[in-house]
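Removed from the display is one protein chain of the complex; every other protein chain stays in position.
To keep things simple, chains are lettered A, B and C as they appear, and every chain counts its residues starting from 1.
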Amino acid sequence: MRALRKLGPEVGFELVDIPIPEVGPDEVLIEVRATSICGTDVHIYEWNQWAADHVSPPITVGHELTGVVVDRGANVKEPVIGQLVSAESHVICNTCAWCRTGQGHLCPNTQILGVHRDGAYADYVVVPAQNAWPDPPEMPLSVASLQENFGNSVHTATTPSVAGRKVLVTGTGPVGVMAIAVAKALGARAVYATDISDYRLGLAERMGADAVFNPLRDDVAAGVAEATLGEGVDVLLEMSGAPSALEAGFGALKPGGEAALLGLTAQKFPFDIDDNIIFKGATVHGIVGRRLWQTWYEMRGLIRSGAVDLEPVITHRFALADYEKAFKLMQSGECGKVVMFPDPAHADGPLS
Amino acid sequence: MRALRKLGPEVGFELVDIPIPEVGPDEVLIEVRATSICGTDVHIYEWNQWAADHVSPPITVGHELTGVVVDRGANVKEPVIGQLVSAESHVICNTCAWCRTGQGHLCPNTQILGVHRDGAYADYVVVPAQNAWPDPPEMPLSVASLQENFGNSVHTATTPSVAGRKVLVTGTGPVGVMAIAVAKALGARAVYATDISDYRLGLAERMGADAVFNPLRDDVAAGVAEATLGEGVDVLLEMSGAPSALEAGFGALKPGGEAALLGLTAQKFPFDIDDNIIFKGATVHGIVGRRLWQTWYEMRGLIRSGAVDLEPVITHRFALADYEKAFKLMQSGECGKVVMFPDPAHADGPLS
Amino acid sequence: MRALRKLGPEVGFELVDIPIPEVGPDEVLIEVRATSICGTDVHIYEWNQWAADHVSPPITVGHELTGVVVDRGANVKEPVIGQLVSAESHVICNTCAWCRTGQGHLCPNTQILGVHRDGAYADYVVVPAQNAWPDPPEMPLSVASLQENFGNSVHTATTPSVAGRKVLVTGTGPVGVMAIAVAKALGARAVYATDISDYRLGLAERMGADAVFNPLRDDVAAGVAEATLGEGVDVLLEMSGAPSALEAGFGALKPGGEAALLGLTAQKFPFDIDDNIIFKGATVHGIVGRRLWQTWYEMRGLIRSGAVDLEPVITHRFALADYEKAFKLMQSGECGKVVMFPDPAHADGPLS
Partner (left out) sequence: MRALRKLGPEVGFELVDIPIPEVGPDEVLIEVRATSICGTDVHIYEWNQWAADHVSPPITVGHELTGVVVDRGANVKEPVIGQLVSAESHVICNTCAWCRTGQGHLCPNTQILGVHRDGAYADYVVVPAQNAWPDPPEMPLSVASLQENFGNSVHTATTPSVAGRKVLVTGTGPVGVMAIAVAKALGARAVYATDISDYRLGLAERMGADAVFNPLRDDVAAGVAEATLGEGVDVLLEMSGAPSALEAGFGALKPGGEAALLGLTAQKFPFDIDDNIIFKGATVHGIVGRRLWQTWYEMRGLIRSGAVDLEPVITHRFALADYEKAFKLMQSGECGKVVMFPDPAHADGPLS
């Protein structure tokens, strides 16, 4: 089969032929129909410091996918062969204290698809049966594929209570704009968004933002203050990892407010704990992955009820063979979610 | 009457004669029996930057007190004249959105005794009737006086759930050691403590710490790891404001853990949000003041049931007239709570 | 002034002339512009057992209102004279443990407008200043008046978490149908409703119910099971007080579900605690009044953002002088909210 792999500690990927992977007794073999690109994949492509620290080539990359179950191990009762499934990318141990107390997303033994074990940019991928999430046959493949990433948005936006509250989303990449849609669906009174890319602020508006601010041009503090009658926001969803966005976001947060932090800063930076957290009596939540599998059930409800429409966030489709074009586009930032199709015949929209 | 006042923007206090204050229609006049010293008072004494920014001399200082109600305004139904009371030091507006939704400790219009209005280092002090908290006549005056400060400990230690959990307290000044006692009373499985003062670590042990670490001598990370079988602690109560303590405390925190931050750092410092909060899926609570008046009810229960004994934290007593000795002692750090008595005849223990 | 009063222990009201009430130092005098009818008022009109037990004639009835502040006591800083206000009907003591810990809705010293002190079916009414809630001048008077009742809906629907969950509302009188709208606005995946009145089920649909069931005609259990793919609902909002509705509602509740109970049964009845609560691991919340004043802030957000539209629930308007017609209509059940206007010139829609 074909697989897009990182072959050594250097920039780039290569599309090579390797054997179809073996399926273990508790695993399923999935024929990949669609696979979407995450910022993490770009880091691995570019081989930045984080990638060098966490990834051991050679490895097949990619962790967002949908496909059809074509084989399964002896212990597997579901999903059945022929089932369309997406996949949770975090393979957890099921035996540690976190896994056994509903905190599997914090399992210290987690193996991530495409980071620690072979991933989904390939014709086939193997995942544990419990990581395979059944999708309805009518779900568009692009939407099915990006659910893993959507789960980050849902986990973040459901951790503080947003119902009836004013929310600020800092960083409007795909996870940020999907979080905007979730917050709106869950009864947020208003959602504001900031980003330094006007392209992405446009996406934010299409996903439901009530007002957007570009700090390169707008006075974010003044804009949020005006929009909130001087009160500030009740909830901050931080999706950028940019120190300036963290400063602006906490600055806009009301006393007693809640912040959920997903964006990684990748470095220490000078942070004012007194003003940002203590004097405000704020509550701050670190967000990692998805609640296993609470978040997947929440996603299912939000998508199937129509409360959240993910179509606008999907901006480009490529054949897997055109992966270089796809990654160049990702690096430009002028895109929402980018989906690749191992077999272009399965593309659910025009290819770029 | 005599009052210990900050007369101008410079180091020190002066004990001067001023008129007994007028009592407003919703206020009570308290004859002060005991008044304890807080770190904030030392800042005002030393006239550091924070003091210069927040205090406008001339003003009578001091905000921890107990005394007897000797007069009251026309609207006051309780407390009655003759009642022994302590006082909440935060005078709130009762009309803002925070006050009207059980978040009065975050009231933006808060006036603090001894900071924004005349305080308690005096023969008499005036406070709003709702700030006067009735004490039982048998309560030692020293304990009654320091309840305001104890409330910081209770607010901090009751914000995360400590029941059955392992807790680390960083900073064992009076608020820290009282928090140790609260955590133990609320069913913490174990409480560990760190400080750079062996004197204060001794207090921590007397208040119930299961193990103490001095980072000037001990490897805190290794010590906590050994005490927790390598797991780390479930809860961090940060009472020091020292960046190194924050680093050590978050370093010792388990994935999924909770941190409550009370100690002020007074400066920005390089903080690793990724490792300390996000990757851990941690929840961080900023703590300010006391929940009004939930925390006071909790204090009452903890003290009256005998679950917490505050006597060991009271290490020195002075006549108010000996305030210079008291403040010198506070500056040395070789003390727990220091209580001053306007009338030495009311001292509930030997004077230093 | 004119006032609709219960003059003795018997059926009916009388519209009589009495002096304009005196305003106390912490109170405001409101010129009533609109006043809506609650089921409680019908009980007092009919003089049922509850009324006989709780109401001491003579008294002016009515507790849902809006009007303009025309006088205020010496201590009142807000609202100002000329301000349009609605009123919280529960006058609380501010000094008990419940009031002092954000639980004022459970204050044991509560006095209710129109039940324990003179109410709002009159040209003027006096309420404590803290009970007067400022309304924007553009708010329709009918909507402004019924906010007190809407608050019951908001308190009920915000107590369990409804976001992304399936909800059953049993009882679709005005409080029930407004709760449907709130649950939808707060991100419920679906809301189902039951009532024995097709008229009221029609209102439920207009307020957003996804499916409605009339147990006189429909198999509610089968209907809910079909709508929820056999799973049952996550949340029950019980608004009827009918034992059969409680049985049906708990029967439809999923294991692990939450129920919020507002409807009064007015009698003991045989209840299956094992099946309804224990085996399900259910959580049940008793709901009384409104969270003071958290619920009012939530109402403001829901109404002003447009997330909830209360117009469809207002079905009839009368001049106060036509109160007999209004109460006869209430007794028929063929109505939503019924609003009365002391001065018909203020009616914001055609009078019946």
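By definition in this document, a contact is a pair of C-beta atoms (placed from the backbone, for glycine too) under 8 Å apart; a residue touches a chain by one contact, two chains touch by 3 or more.
In this text, all values refer to a predicted model and were calculated from it rather than measured experimentally.
Asker: Specify the shown partners of the omitted chain in the complete complex.
Answerer: Over the full assembly, the chain not pictured touches A, B, C.
Asker: I'm checking contacts with the chain that's been left out. Which of B:66, B:83, B:158 or B:240 qualifies?
Answerer: B:158
Asker: For the chain not shown, which residue from B:117, B:189, B:325 or B:346 touches it across the whole complex?
Answerer: Reading the full complex, the residue touching the unseen chain is B:189.
Asker: Considering the whole complex, which of C:95, C:214 or C:265 touches the chain not shown?
Answerer: C:265
Asker: Which parts of chain C are in contact with the chain that was left out?
Answerer: Listed in rising order, the touching residues are 97-98, 103, 105-106, 108, 231, 246, 255-256, 261-262, 264-266, 268-274, 277-288.
Asker: Against the chain that's been left off, what residues of chain A make contact? List them.
Answerer: Touch set of chain A with respect to the missing chain: 25, 75, 77-78, 94-95, 97, 100-102, 130, 291-294, 297.
Asker: Name every residue on chain B in touch with the hidden partner chain.
Answerer: Contacting residues on chain B, toward the hidden partner: 158, 161, 163-165, 185-187, 189-190, 298, 301-302, 304-305, 307.
Simple rule for what comes next: only the chains that are shown with their structure count from here on.
Asker: How would you label the chain A and chain C contact, same or different, if same means the shared numbers make up over half of all numbers there?
Answerer: Same, since over half the interface numbering is common to both chains.
Asker: I need the rotation angle between the copies chain B and chain C from a CA superposition, between 0 and 180°, in steps of 5.
Answerer: Fitting chain B to chain C on C-alpha atoms yields 180 degrees.
Asker: Quick one: chain A and chain C, Cα centre-to-centre, how many Å?
Answerer: Here the centre of chain C sits 42 Å away from the centre of chain A.
Asker: Going through chain B residue by residue, note those that touch at least 2 other chains and give them in order.
Answerer: Within chain B, residues 97 contact more than one other chain.
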